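For this depiction, one protein chain was excluded, whereas all remaining protein chains were kept in their positions.
Moving on, here comes chain A:
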Amino acid sequence: MPFTLRYHTCGVTSLLHWNDEQDVPTLISGDEKGSILVWNLLSRKPYYKYTCRGQIVSFQQLNDLIIATSKDHTLRILKFPSTLTTKEGFPDYSLPELELIYEIPVNTLNFANTAVEQVDTNNYRLWCCNTQDSETIDIYEFDLRDSKSLKRIHRALSLYEVISGLVDPSTMKFDKLGTTMKFIIYEGIIYLGFESGFVIGLRLTQGLHIVYISSANYPEPVLDLTVGKDLGKVISSSTNSSLGLHTPNINTESHNNVSSKDVVVDDSTIHSEMVNIPINKVSHIQQVDNLLIAASWSGRTVVFDINGNKVLASILKERGQVLIDDNPYGNASLPENSTKVKISAMTCIPKFNTVNPSCTSEGTRRRWIRFYKETWCLIGYADGSIKATEVTFDNLITA
C-alpha cells in the first residue's frame, strides 16, 4: 500500500534513504524552511529533527553521519541517532534534536549540492562550489574532531580551460562550463554535472586527476546525477529526454612527478554515451532494482525498465485548477504548468530480501520484512508531503 508522510508544512526539497541494514527503514527529509526530519518508515513517524535557517539543498550519508547542505550557506554534519526510540506518553509532539557535529560555510546560491568523502579515520574531504563563483569548485579537508581544522586544498578550481582544449570546437561551441549543478561520489570518483551539460569525473590523489569527461547532455544543463548500480554507471539527467551514462576508464594514463596543485587529464576522450527516455525535464533520476525512475518538472514521475524503453508506471498528483488572485495587481499566482503538484525531491529504496530485523515485536518484524520485499519510490512534493509508492515489478529485464 502506498503511503504518505506528512509533517513538513512547506515543500520537501531533499530526501535520503538511510542505508543501514541494522536500522529500521529510515528516511531523512528536508524542506524549504530548513527543517530536517528523521523518519521511521515502519511507524511512518518522524523521530528526530533539526532546524536550519534556509532550505535544505541536499543530504549525503557518510558512515553514521548525515551531511546536510542548506541554503543558509552552511554544510552541517549531524550524527545519525543510534536508536530510533519511541517517545512514550501522550500528548507529546516535541521531537528530540539531532546532534550537530561540524559546520562549514558553503556556497549554495545556485542550489548545487556538495560531496564529502572520507580520507582517513577522522579526516574528510569536501567538494563544493567556490564561495564566490559557482562555476569553479573548492576542495577542503577537515578533521571532524577539530572545529578549526578546515583547510582549503583547491580554491576556485576552473576546469573550463582544460576541457575546452580537449573539445573539437567545430562540434561544440561553449565559452564556459557554466555553474556546477551537481556533485556525486561513486567508487572514489567525484562526478560534477555542469550547466553546459558536461559531466566530469575527478579524483584527488597526487594532483587532481580528470578521469572522465562526457558531453552526453550538452548543451542542456545537468539537472541530476545518480548512481546506477545495476548498470555500474553514473546517470545524469537534463532538460531534454536524454540521460547521460558515465563509466570512466580508470588508469588509462599514468603520470609521474605531479604536484598536488596540478590538474592532470587521465582520459582525454569526450564520452557521450546516452539513453533516451520518453520524458524530458528530468529533475530527479534514480536507478534501483533494474528500474530507472525519472521525475519531471511537469510533476510526473515515470518508472522505466533498466533500458528506459518501457514505461512500467507513472506517479503523479493532481492539483486544483482554479487560480487564486493573491495580489492587488490582478495576476493570478499559479504557474502555468500547474495541473500536477510539483516534485521537489525523490529517492528510491531497493528491495532487501535477506533482511533479519533486530526487533522484539512480532508486528514490527513482519512490517520490516514486508517493507523490504518491495522497491519503494519516495517523492517529496511542493505541498510538503512525501509519497511512498511501491514500484515492484516481476520479470524485469536485468542490466
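Remarks
One rule holds for everything that comes next: contacts are C-beta pairs under 8 Å (C-beta built on N, C-alpha and C of every residue); 3 or more make two chains touch, one makes a residue touch a chain; residues count from 1.
Assume contacts and distances are computed from a predicted model.
Within the choices "Mitochondrial import inner membrane translocase subunit TIM17", "Tryptophan--tRNA ligase, cytoplasmic", "KLLA0F25762p" or "Chromosome transmission fidelity protein 18", the name that UniProt assigns to the complex's undisplayed chain is "KLLA0F25762p". The residue touching the chain not shown here, chosen from A:33, A:49 or A:79, is A:33. Of the listed residues A:14, A:55, A:196 or A:301, the one in contact with the hidden chain in the full complex is A:55. The missing chain lies against chain A, touching residues 1-10, 32-33, 43-45, 53-55, 71-73, 86, 90-91, 109, 317-330, 341, 361-364, 366-367, 381, 383-385, 387.
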